[in-house]
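In this view, the complex is presented without one of its protein chains, the others remaining in place.
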Amino acid sequence: MSDKLKVGILGATGMVGQRFISLLENHPWFEVVTVAASPRSAGKTYEEAVGDRWKMDTPMPEAVKKLVVHNVNEVEEVASTVDFVFSAVDMSKDEIKAIEDAYAKTETPVVSNNSAHRWTPDVPMVVPEINPEHMKVIEFQKKRLGTTRGFVAVKPNCSIQSYAPVLTAWKEFEPYEVVATTYQAISGAGKTFKDWPEMVGNIIPFIGGEEEKSEKEPLRIWGHIDEEKGEIVPATSPVITCQCIRVPVLNGHTAAVFVKFKKNPTKEQLIEKLESYKGVPQELGLPSAPKQFIRYMEEDNRPQVTLDVDYENGMGISVGRIREDSVYDWKFVGLSHNTVRGAAGGAVLCAELLKAQGYITKK
Amino acid sequence: MSDKLKVGILGATGMVGQRFISLLENHPWFEVVTVAASPRSAGKTYEEAVGDRWKMDTPMPEAVKKLVVHNVNEVEEVASTVDFVFSAVDMSKDEIKAIEDAYAKTETPVVSNNSAHRWTPDVPMVVPEINPEHMKVIEFQKKRLGTTRGFVAVKPNCSIQSYAPVLTAWKEFEPYEVVATTYQAISGAGKTFKDWPEMVGNIIPFIGGEEEKSEKEPLRIWGHIDEEKGEIVPATSPVITCQCIRVPVLNGHTAAVFVKFKKNPTKEQLIEKLESYKGVPQELGLPSAPKQFIRYMEEDNRPQVTLDVDYENGMGISVGRIREDSVYDWKFVGLSHNTVRGAAGGAVLCAELLKAQGYITKK
Amino acid sequence: MSDKLKVGILGATGMVGQRFISLLENHPWFEVVTVAASPRSAGKTYEEAVGDRWKMDTPMPEAVKKLVVHNVNEVEEVASTVDFVFSAVDMSKDEIKAIEDAYAKTETPVVSNNSAHRWTPDVPMVVPEINPEHMKVIEFQKKRLGTTRGFVAVKPNCSIQSYAPVLTAWKEFEPYEVVATTYQAISGAGKTFKDWPEMVGNIIPFIGGEEEKSEKEPLRIWGHIDEEKGEIVPATSPVITCQCIRVPVLNGHTAAVFVKFKKNPTKEQLIEKLESYKGVPQELGLPSAPKQFIRYMEEDNRPQVTLDVDYENGMGISVGRIREDSVYDWKFVGLSHNTVRGAAGGAVLCAELLKAQGYITKK
Partner (left out) sequence: MSDKLKVGILGATGMVGQRFISLLENHPWFEVVTVAASPRSAGKTYEEAVGDRWKMDTPMPEAVKKLVVHNVNEVEEVASTVDFVFSAVDMSKDEIKAIEDAYAKTETPVVSNNSAHRWTPDVPMVVPEINPEHMKVIEFQKKRLGTTRGFVAVKPNCSIQSYAPVLTAWKEFEPYEVVATTYQAISGAGKTFKDWPEMVGNIIPFIGGEEEKSEKEPLRIWGHIDEEKGEIVPATSPVITCQCIRVPVLNGHTAAVFVKFKKNPTKEQLIEKLESYKGVPQELGLPSAPKQFIRYMEEDNRPQVTLDVDYENGMGISVGRIREDSVYDWKFVGLSHNTVRGAAGGAVLCAELLKAQGYITKK
């Protein structure tokens, strides 16, 4: 019998759920043994339930095709089959909070792609290369939930992944004012061009709630644990202002960014900090960790979405066009894969980190 | 015989040349009588010379199909057939300057879409709704050229048309610092997706020379004529910083813009100024002038490229999403048609203004 | 015998030492029993040692006149006579650190007016109305020093007291960029006009080290305790830039300040927050606490140094001229007493807080 940790996917039939299933095929530590979705999919095989809505580039893994889909609301039943779950359920924010808490209370860790719990004070929101130490707030969360093993951990929004890691790498220069405008792919809305033909050749200047997430979530990631209150206290700097705009791209969020620093660096220093940036995932060699987290591309016309989005299997960040600015100190362009690094891949890396830290174990 | 002014198109076979021909079909004042292009097209009919490279949505006008293409370098010959010309020649900057000057010296006014002469001190660069009075610098230019009737006038770059008119409408609030990032269509590079298949689903973070044009050209348009030197002196405010990025859109440049004002207005004031903004083209009822130069769209998800780019036949500007900002005073999104308002249509409107002002007449 | 805590003054003969002695006359909790100074003063009575260099407005208290001055370097001897000490010694930074640590290691708490220990990670730098909770870092300091009762606590620089409390009161509006220029009194240099006649009618645009203190110290006060490292981690926002300038004023530092907020408030909200601001000293009714910490003056020409510097016995802050700005969101003028609130008075209030928190007790 496998030594791998047994994993369930909540919301397995949607686009992010599918991405989880793709990424976990042949994973060295995790094995998908259970898929759960809404009652209308329950009882069907995964293959039947998805039907022609499989949106990944690679074929559906054989190992999951015949799994029978559980009703995600049958919490005890689903939880009894797994060591932990990934959550990609598609419900209202309050329902998501309730169902993720319910799984946690069955002593089943939940690693979630959803935004519902991102501002719950004792839920860690983690980019493993940036703030792995935030996982410690789980101890306080367990006290609140009355659990010994169950908890919820989340990853931040896809839109911040093309600039928040970059600003982290430049932390010692003390960035204090940031303008970012985004060029966001349609897969961020769970769509392909087949589902959303009106987006071909179109631009939509609005993504609900996205600008607030893009401005505020980096500050929580750069925050610290208040040991007395048992919660994450967000950082207060830099101030970030965003405009988030949908463009006709399938995968890959680009950002055009302007930065002011308290300690203005040279271009050479900026590039050196990006390329030498390493985090716990690189040090531990976690299975999904990119070898090189951030790369700098010297060519004027890079990064480009179609050429560069899959860098490091979609887990690396590509940066280009660092140049001096007349109003800000520096401007640059960043690119990251929104459904890999920015969604399912980021959640898988969080789960790997949690295993390495001892928070996720065999039941 | 027609009372219309006889027009020649220099560079008639390229994408902007084609746009001129489309826009001038059935024009009440102007009639295309001559088409000129590079020597390799000379001698063919226009239909033959273009072949399958016709890129407009509407069919090639019958009236031009059988025109024989002239060699654009035969300046005297071409000039002798027309009252004035539009220039969309595709050459090096120095060659463009030389050939446009040569036509002017034959006493033939040149209205150019090219950037070559945009910073020649006595050449007016005009958006007719913004700085029609700059045409007066033509008097100084004629003295330099030794002409009585011939001159060169130009229009500014397509990228500025989605924010420069907006900032002009808000002039009394004294905008002094502006950040703009652009989402630029591929037709701005003279391409369609057929010509440039690599742009499908792609983003390229570089357009040569575009950021400098986007930052500097608005200042020249807001400048004044120094009567002693006989030249346009650019304004010095606001400072504008840009990132210009290519997106997979056929027609329509979008801009995400942030503005600081010396005299901070309310949202109501901003909208009122946009909607009430009128210029000389509206007052004179020029044939290509939009009735409403700038409209404000209240819906969160507008303007959208595919829905809104053709507003006022591509001559109007659509603005949306005016909202307060935490770093700047206000942010907004603007959209304009890059090959109509931003290129051939803007040049046609300039020619109409020049006729109304008496600078272009029958020879 | 008195129940009061027995206090020693280190550096008792200098200007700040004199201010301590003045402020502690008739203090309900503390009694000055020992004065210490440099070896050349040792052995004289305090009256003799000070001679004609008494700079206070009120006469030298009778109770200290006949005290024999100790050699401040005789640490054990001085420490044996007191429950705690105030330090105003005038030495090099390294010597100050060494002697303050030496007193702490004799289990004698040291409340210091000096800047030497302001950036020692486990030494609290406290404005009692702002960050009283920082005193908890003393537990970590004691571990380092190997003491059970002895420690060092400090107060911040005088120059920040006319704007740091104001910005704290406005914390919820998230100030993120601040410009401050100061108009600093000569008593901040330990001088009167008698000592420094060249300052009459003069301005000197330089005070060594002052600009860096003015920019950085507020961030440490707004920081938090990292429970793992056992140290204060400074806040990173707002960015503050200063010019610090000496003016011919005896007592009272004025500041002209410009502020940008992430959440821009109204003038009414700004005033309301100032006037309703209260801290632990007000709640506990500490003997030196001002009843009203910050007042707002509506008159255009206030606060004025000569009229307003002694507000709340020099322990209150006066603010005026809040007005909208064209570059920043708001500008204002603040005034505080530099040798009372900004030096000895601030240290006495710290000692009162430490007594109330149980860190200073009878030996």
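Going in written order, the chains are labelled A, B and C, and every chain counts its residues from 1.
Basically, a contact is a pair of C-beta atoms (placed from the backbone, for glycine too) under 8 Å apart; a residue touches a chain by one contact, two chains touch by 3 or more.
Computed from a predicted structure; not experimentally measured.
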- Specify the residue from the set C:Gly188, C:Pro218 or C:Pro303 that touches the hidden chain. C:Pro303
- Message: I'm checking contacts with the chain that's been left out. Which of C:Thr45, C:Ser115 or C:Thr241 qualifies?
- Response: C:Thr241
- Just the residue numbers, please: which parts of chain B touch the chain that's not shown? 174, 176-177, 224, 226-228, 233, 235-239, 262
- Task: Provide the residue numbers of chain C that touch the chain removed from this figure.
- Result: 177, 179, 181, 183, 198, 201-206, 215, 239, 241, 243, 245, 247-250, 252, 254, 256, 258, 300-307, 320-321, 325-328, 331, 333, 335
- By the contact definition given up top, give the residues of chain A that touch the hidden chain. 260, 262-263, 326-327
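We adopt the following convention: only the chains that are shown with their structure count from here on.
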- Task: Select the chain at the greatest separation from chain C, using centres from the mean of Cα atoms.
- Result: B
- Query: So what's the Cα centroid distance for chain B and chain C, whole Å?
  - Reply: 64
- Item | Geometric centre distance via CA averages, chain C-chain A, whole Å | 47
- Touching two or more other chains in chain A are residues 177, 239
